[in-house]
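A selection of the complex's chains, in situ.
Letters A and B name the chains as they come in the text, with residue numbers starting at 1 for each one.
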Amino acid sequence: MDQVLNCAESEVRSYCRSYPATFSAARGSHLVTEEGGQYLDFLSGCGSLNYGHNNPILKSALLKYLAADGITLGLDLKTTAKNAFMEAFAKRVLVPRSLSYRMQFPGPTGANAVEAAIKLARKVTGRTNVIAFTNGFHGCSLGALALTANSYNRGSSAPLLTGVHRALYDGYLGPDIDTADILRRQLDDPSGGVDKPAAIILEIVQGEGGLNVASRGWLQKIAAIATEHGALLIVDEIQAGCGRLGRFFSFEDYDVVPDIVTMAKSASGFGLPMSLVLLKPHLDVWQPGEHNGTFRGNNHAFVTAAAAIEHYWGEDAFESEVRRKSRLLLDLLTDYCDNRPFQPKGTGLMQGIDVKDPVLAARVKVEAYQQRLIVELCGPFDEVIKLMPPLTILESELIAGTKQLLSIIDDVADAAICSPQSR
Amino acid sequence: MDQVLNCAESEVRSYCRSYPATFSAARGSHLVTEEGGQYLDFLSGCGSLNYGHNNPILKSALLKYLAADGITLGLDLKTTAKNAFMEAFAKRVLVPRSLSYRMQFPGPTGANAVEAAIKLARKVTGRTNVIAFTNGFHGCSLGALALTANSYNRGSSAPLLTGVHRALYDGYLGPDIDTADILRRQLDDPSGGVDKPAAIILEIVQGEGGLNVASRGWLQKIAAIATEHGALLIVDEIQAGCGRLGRFFSFEDYDVVPDIVTMAKSASGFGLPMSLVLLKPHLDVWQPGEHNGTFRGNNHAFVTAAAAIEHYWGEDAFESEVRRKSRLLLDLLTDYCDNRPFQPKGTGLMQGIDVKDPVLAARVKVEAYQQRLIVELCGPFDEVIKLMPPLTILESELIAGTKQLLSIIDDVADAAICSPQSR
């Protein structure tokens, strides 16, 4: 049977090649196979399960909603669930942060949120060009893919990926060159060859791109450049948002307020498809239904999202907890890399180790899986081992899992040294 | 509160403007407001709720799955739920119809399915041009939007919507001109100015475009043209599929086998976001993860989808039932239009009345809502009143609701004649 099914799903499948077991259940930080094997999950659905698998608080809210025959799909009708979500989001997230945004619910994927954001930016400014960055990842539908730097994904679509200028992310040329200055230089120069931008879009931490973190100074410069040149600043929070960096929004510690924010992944908190675009009110020039889609009101997701916000974001405790775990992880990784040829990457609970060697990284991933630890790679060459556990992971699990991983890296690296010919 | 929330959601919202109540629950063919008002639903989430709201069979499966802490989000991991869905789909849908397709699960929206389909067609053929039709609707992300004919949605994105040749849908020039011949003429002519197509994409019934139905002869000609010119035939089943026309696939009665099929809306059966691309096995040239996305494994949707297939598509009874209701509806609408200046449109349980007057249609929609009947409009000028009830609607509900609607049309039309100045 298994072979039949493998055969029946398209070759496009990927994660199941690395983690070939069939999984049947999941709780908290663990995935469980049909055979009952437990795997510690340091991938968290690529950041979609910040509150863990089947979080009981969220699950309970969903069960209650289902029991009452709550609306499941509501297009963009007003529903009790949407209202409750919007109220919770306004009250617990926006108001305490003195943020004022309109909410748009596009099709419930990150790519759709990005498509909506750049479409709106182009409409507002009457310009076409959008500035995106090296190693940026924003999705695979055509508009989002044009922003995405990865050549593997761009593939044969390249001739159609227009309307984007590629700028250099913070640190791309090493610590001595400020890439924001390069962008400003080109935009200030009428012969710089970069058309006036509708928007500048970026991730605060590049999750797929290798856990590159924007520095405060750089981001503020980029924000200033956007303002000077009449471009909107779009922060793509899809992977780094929803608490992943120890604040609800990834941009909170930067003293920068984006014009548009795109959210998805952990927006629902339960792994249910949901996306959200936040727009400064004066930018809300949409006509009714101008950008539409059937699933833009996934009410199950509204229910779990509201429950997550109410439970985790009412007070500061959760933020503090995430930041404490982040420091703990940082210390572990920094110590580890200290006397090894590796480099710690990332921030918050979105950290990793650049082992500078894709083959080594790939072996670590395989060995970790053998040892029932799920970790993914990132970076342009898949040379960075990424740790992205649920934010709700127990400290003991985090420490044990990380130590286990570090030990695996050592083992694999040692083995590689012993048998270089195998590389 | 209500005003605050209105204000907080983007101006892009649309349905909630026509049906302004706040809905809290839904069962079968009815939506229920917070105040307990019951509305008969002839919209069905734009065709996403073919088995009705909170269908108890599907709901029961989902509750069971939730209780067992089944995987919610699985990226593209193998899961018990996905396996079960794929097995059911192969066994109940593909095999009985002698169809052989690989399954791809893109981001769970129709637009994502369309993006995947045309990306693959371009990769397979090495060509860029895709042929799409007048009044076609395929989604709002950039690649899908390029295929969509509606100028309201294309809007300010128009300069970016490249790689598409617009051909004329069946009947677009009236009954005497075969528009397939025009397409063939241009493609056969080396100076016809239409680049060799990667694909021809179409809907069997144009749901948004006005319930235009492709004739058997026309579709077969189009399929032949695709073959002759090395283009893939993509049938967009998103609105017309999943039983809506009385067969599982909308193309079944046409003796045409598409190279690629896109599904979404009622794929999960429960209104949960899910999409599916079916590809002939030899076209499956995807590289692992080449087209990806976080929510491409919405396991809740797999669970309800499998339950729906097992329950409704195991035997012929359901198909027969839908076709019986379709004929019933056809008779009602045909009789009604017979001595009125209106035209029945569509087929299956995707029918409507072209009242030839957008103002009249708009008034009917408002009055129907006043009378607790939810109907939507379609067609280029919103001049067609669309009836798209759940397939599971009781015959008595269908008859009563339809008669009520026809009576409303008469009333509104009469009122319009009495007070023409008000138009």
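What we mean here is this: contacts are C-beta pairs under 8 Å (C-beta built on N, C-alpha and C of every residue); 3 or more make two chains touch, one makes a residue touch a chain.
This structure is a prediction, so every number in the text was calculated from the model and none was measured.
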With 2 identical chains placed here, what is the total number of copies in the full complex of this structure file?
4
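Going forward, only the chains that are shown with their structure count from here on.
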Using CA atom averages as chain centres, what separation in Å is found between chain A and chain B?
31
Residue numbers of chain A touching chain B in their complex, please.
1, 4-5, 7-17, 19-27, 31, 34, 43, 45-49, 53-54, 59, 62-63, 66, 68-80, 83, 86-87, 90, 102-105, 107-112, 115, 119, 122-123, 126, 128, 139-144, 146, 152-153, 155-157, 159-160, 162-163, 264-265, 270-273, 277, 279, 284-295, 298, 300
